[in-house]
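Here the structure is laid out as structure tokens; the discussion comes afterwards.
For this view, one protein chain was removed and the others were kept in their places.
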Amino acid sequence: MDFLLWVRGPGFDIALVVFLIGILIRLLEVLILGRKPDHSEPRGAELGAGLRTLMTRTLPEQGSFKRSPFTVVGGYIWHIGFFITLFLFVPHIELINATLGLSWPGIASNLIDAVAAVTIVTLLAMLFSRLSHPVKQFLSGPEDYLTWLVTFLPMLTGYLAYHRMIDPYPLVLGLHILSVELLMVVFPFTKLMHAFTFIFARWYNGAMAGRRGVQS
Amino acid sequence: MAEELKRIGKTLGESLRERGVSRRGFLKFCSATASLMALPPAMAPAIAASLEKAKRPSVIWLSFQECTGCTESLTRSHSPSVENLIFDHISLDYHHTLQVASGAAAEAAREAAMHENEGQYIVVVDGSIPLGNPGYSAIAGISNLQMLEETVAGAAAVVAVGTCAAFGGLPQASPNPTGAVSVSDIVKDKPVVNVSGCPPIPTVITGVLAHFLTFGSLPELDSLGRPMVFFGKSIHDRCYRRPFYDKGLFAETFDDEGARKGWCLYRLGCKGPMTYNACATTKWNQGASWPVESGHGCLGCSEPNFWDAGGFYNALSIPDSDITRQAAYVAGAGVALGAAAGAINRNKQSKAASAHETVTIDDLDKQS
Amino acid sequence: MSKATIERGLNAFREQMNAPIASFFSSCVNCGMCAEACLFYTETGDPKYTPINKLEPFRRVWEQEYTLWGKLKSLLGMSKPVTDELLEAWEPLVYDACTLCGRCSMVCPVGNDISYMIRRAREGFVAAGYAPEGIKGASRRAITIGSPMGVKYPALAAQIKHIEADTGLTIPVDVEGVDYMALLSSMEIMNFPEYMEALARIFKQAGVTWTISSEAFEATNSGIQIGSSDIARELVNRVVVAADKLKVKYVISPECGHAYTAIRWEGPNLIGRPYNFKVVHILELLDELRASGRLKTEGMEDDRLTFHDPCQIVRKGGVLEPPRNLLNMVASNFVDMQDPREMNWCCGGGGGVSANERAEELRIKVFKRKKSQLDELNVDTLVTACANCRLIIEEGLEEYRMEIPVVGLTEMIAEHLVDEKSE
Partner (left out) sequence: MQKLRDIVVRVEERDDPDPVINHSNALPIMHEVLHGLKRLHEKGETTTIDLRSIPFGPGDEEALLRQLGCGEISIELQSLGKSTICETLYPGVWVIDHYNAEGERIALNIEINRVPEIVQSQPEDISDSIIRLNRQLNSENFAC
């Protein structure tokens, strides 16, 4: 119980500070770099193409889907599953409501439970794929496994907490919150930042291609 | 009758029969006792066999930093009933609120009971023990700590009744001015049963005593020293409103449609998911109702530190601090730091540009 | 005395850093999907050819010098430095195993424009002295002689004379005040002079006034390939000066991929200002003539033929519709390859790879991608619009003993021009 109070109190405060400051630093240190004005005569407008790419990259290019179906499908399942459990589980909505004052209806918790189970299995499969696929295995370093772990732990502990598989409940709930705090602390310093920077990345990609008249 | 029993030292079975209670009545009693102890009805015959031979134990009840709510719960909420029968068969030798004797005579009764039942009596404690100034709470000039240590020395077991005795409770809440601690913080060499709750459910107190009376042993305990039969499952798991939680149907305010329809109170701060107690089945006031049934969320009173666990009306998943304001400050700091980090990067970029030396075709080979 | 040092390389990396690149590096999650878009990986199966891996030295500079966390890690001695050894080890990945085709940039789920990053990473490599001998030589020849293949104006003049004698057409040189100034690639001068002849015939028919500059006829730009903006600027500047001098309204980029990127997209940024003229690709111009009815053709090719989309012209140049519009004028049996247009697979020789002898073996190996695309189609003729692609494909086809003639689209149009004499 002391542990739960710590993770809900000082622990969460620390995590929130690191998370928010870290993210803002990371975003600003990217954006303030800027880019030089392009003097070439544009063939198309940057804005529309950039925004379009921001949306269209959510769907895989057909050939890539055929060549790496597992990465694509697995990526979809776990991202969507993660967002469903994160944003549609009522206790989480309450937390967001308390922080940001935004609230929306949740979905049935046994549905969340099923989604969480699928997500956990998919994350394990993704790890297996990272360890075994020649390209992913070659590219992956400690950071990749760290980010996997800090993403996986909240899902796992959340599942254990929901099913009360660890006794007593305040302990497992505390572990769940702690794992989320770990994710929050690790977030700004790792490639988890892609959750924000992908917006710029896609926009720049689409804008630069759009200027040349290509929808990337 | 208690006096009489004490004198003859009869078993419970004998004494009931002497009072003209038939075997059928005894079976009824056993069935009620099984229900009281939250044991399966199938245990009734075993209970009968044990109760038949049970002897009345001596009980010493110590009250420290408490509000007497626990005693009130035990004595007032129920008029005489099965529990009363049980109490007829335990010897409550010391309870400074209930006993007739006072002053030196009362203390003498306590010492006599300890002496006569050396190694066999049960100590029930309600209230926390101050470790700060002993004057914060003393009885007959004896500090709570001293009295507890003295009394427990010859006890068979200790039952900490109420959250104050079990976990420190209200006196221990921040900033804990008296240095209050729980019974189990002091008593390390005797079995301690925590019957937490603020107050605890009366039938749970009597259920534990009944268990000791019936089987001569303490019930199975959870990791916080509470009897599993009563504290093994959370309020949430046994709550009749649980199906609404699972369906995602929540009362948003205390007077909305959801509240009227009896939907889940999670969003109104119900601490049921992290609270282990028997309210949902045992209920209160002779099974009339219980907090959630009356439309108010569980406060989590049977859990350690429940006073300090955040607002009663904040959903369980919300951290304690004022995160909105905190987040605003932090975001401000983040923007400032981010702007600084960006400026440093920008500076590096332009310094590199001014340090640029033109690459000519004479510069293509590696400098040797 | 060369000044190429690791310090200069690192400075160049720092200078190249900007918000897009920082966004790209921040966003990569090592999902590996770019590998599947890269023919160097798909044809070798070697994970080191994964596009994003080619950027490791650049990524380290970004992490260690442009992120707070990376700076902290460097202070604590937790990061691996960018050394001469690292650049030496990565040089073959950056120059031999990347054609800057940009296919990976089209598939990255987080939107990283990897070929953009490699183009910029090459600035660091070349400044530190790590570029392949072949491209270094080409750059030196381009600067000193005027053309990477060492073609001087007299050689061009001889070709012009030859064509004029053969066909009776006039090829204008250094004519001031005309609308268009045509650029040529060395390959077109030496290997495919048919292109010049085609221009002369088409322009004559369409009534386009044009000229070639004797001072700046070369379209190719080795500076872009080696990745040195300084060298590229000097080469672009020659064209700009000549075009300004001849007061032309348009400069025509020829059937050469990277030449189009250099003059059309990078050029204004290299000289730091917009041009006084417009740049059009020859296919764009032809399509415009077609649309306005000034380009008249007769007869149709009934061969089964397909079009190889040159990466720099189509995917990275935006000349998407003109090739097919023009083909439809003259071909009745046109089929697209699998993954056509902006998703086409590179011939394997772009981005300076064709000038890099060291890369030849690998280049032949990855040509299997184009080969299998062609095998599926079973075509009689392959049309393209880049002299470099054309040469690389011809070599590849020969290597794999495939007998498919490769022709330039402009020539093919010229062959179908309505014969003025018969009019």
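Here the chain labels run A, B and C in written order, and each chain numbers its own residues starting at 1.
Here, a residue touches a chain if its C-beta (ideal position, glycine included) is under 8 Å from a C-beta of that chain, and two chains touch if they have at least 3 such contacts.
Since this is a predicted model, take the numbers as computed values, not measurements.
**Student:** Touching the left-out chain: which of B:K28, B:H96 or B:K348?
**Tutor:** Result: among the candidates, B:K28 touches the missing chain.
**Student:** Among B:P40, B:G132, B:P177 or B:G332, which one is in touch with the chain left out?
**Tutor:** B:P40
**Student:** Per the definition of touch given earlier, which of B:Q120, B:Q146 or B:T281 contacts the omitted chain?
**Tutor:** B:T281
**Student:** Need a quick check: the contact residues on chain B for the chain that isn't drawn.
**Tutor:** Chain B touches the missing chain through residues 21-25, 27-29, 31-32, 34-36, 38, 40-42, 44, 78-82, 85, 238-241, 243, 252-255, 260-262, 267-269, 280-282, 286-287, 289, 293, 313-315, 318.
The definition used in the following text is that only the chains that are shown with their structure count from here on.
**Student:** If you tally the C-beta contacts for A-B and for A-C, which one comes out higher?
**Tutor:** Pair with more contacting C-beta pairs, A-B versus A-C: A-C.
**Student:** Roughly how many whole angstrom separate the Cα centroids of chain B and chain C?
**Tutor:** One centre to the other, that is 77 Å.
**Student:** Centroid of chain A to centroid of chain B, CA atoms only: how many Å?
**Tutor:** Averaging C-alpha atoms per chain gives centres 39 Å apart.
**Student:** Let me have the rounded angstrom distance from the C-alpha centre of chain A over to the C-alpha centre of chain C, please.
**Tutor:** Chain A and chain C have C-alpha centres separated by 37 Å.
**Student:** Touching two or more other chains, which residues of chain C qualify?
**Tutor:** In chain C, the residues touching two or more other chains are 17-18, 22, 66, 68.
**Student:** Got the chain B residues that touch at least 2 other chains?
**Tutor:** Correct list: 341, 345, 349.
**Student:** Chain C touches which residues of chain A in the complex?
**Tutor:** 25-26, 29-36, 38-41, 43-44, 53-54, 57, 60-61, 63-64, 67-68, 71-72, 75, 133-140, 144, 147, 188-189, 191, 193-194, 197-198, 200-206, 208-209, 212-216
**Student:** Any idea which chain B residues touch chain A in the complex?
**Tutor:** Its residues touching chain A are 167, 222-224, 234, 237, 245-248, 250, 266-267, 273-274, 276, 303-305, 308-310, 314-321, 323-324, 326-327, 330-331, 333-335, 337-339, 341-346, 349.
**Student:** Per the contact definition, I'd like the list of chain B residues that touch chain C in the complex.
**Tutor:** Chain B reaches chain C through residues 341, 345, 348-349, 351-353, 355-368.
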